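Apart from one protein chain that is not included, each protein chain of the complex appears where it belongs.
Then we have subunit A:
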Amino acid sequence: MSERASTSLDISPEIVSPEVVWIVCEDGSRWVETVRCFCLGGATNSVRVSVRIADEDEVLGLVNSLLRRPKRTVFVVWEMTPKTLAVKCRAITTLALTAPQILQIAAVTAIPMRYRSILSEFGATLQIRQPEEMQAIALRLNEQVLPGLARLR
């Protein structure tokens, strides 16, 4: 609630620090720990980085509330499992349509290869198989993608 109240103000982009928020949607804690471990790689000191956990039905609302504040970039990590594949695909598509600037990463360890190729169709920009791949992805996002996204906003 307090988040909504503060973000609804017309904050000028010049007075706020750039911020990156990683939202992780998963059953356990594997990917949130991975993101916590590597999310700061390559980020400059002026960028604030935070990690949040959300259920699939909370992500859209959370993203919308986060994006009210300027200079905030959101990355969403979805853990895809055979049981939640359909639900998560629907959530990914909804988010891609609502907030196309959000970069969505699908963690695909548990799903068969034949399903992985369709994820990009739903709106998952990146796929990650194992936690050790996250270091390179976070580094690339913080060093190259983030400045580009900031310019676009």
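We adopt the following convention: a contact is a pair of C-beta atoms (placed from the backbone, for glycine too) under 8 Å apart; a residue touches a chain by one contact, two chains touch by 3 or more; residues count from 1.
Following the convention adopted for this analysis, contacts and distances are computed from a predicted model.
Per the UniProt record, the absent chain's protein name among "Protein ImuB", "Transcriptional regulatory protein ZraR", "Polar amino acid transport system ATP-binding protein" or "Transporter" is "Transcriptional regulatory protein ZraR". For the chain missing from the display, the contacting residue among A:Arg30, A:Arg68 or A:Arg116 is A:Arg30, taking the whole complex into account.
Annotation: of A:Ser50, A:Gln101 or A:Gln144, A:Ser50 touches the absent chain (contact as defined above).
Interface residues of subunit A facing the missing partner chain: 12, 14-17, 22, 30, 33-40, 43-51, 82, 109-110, 130-133, 135-136.
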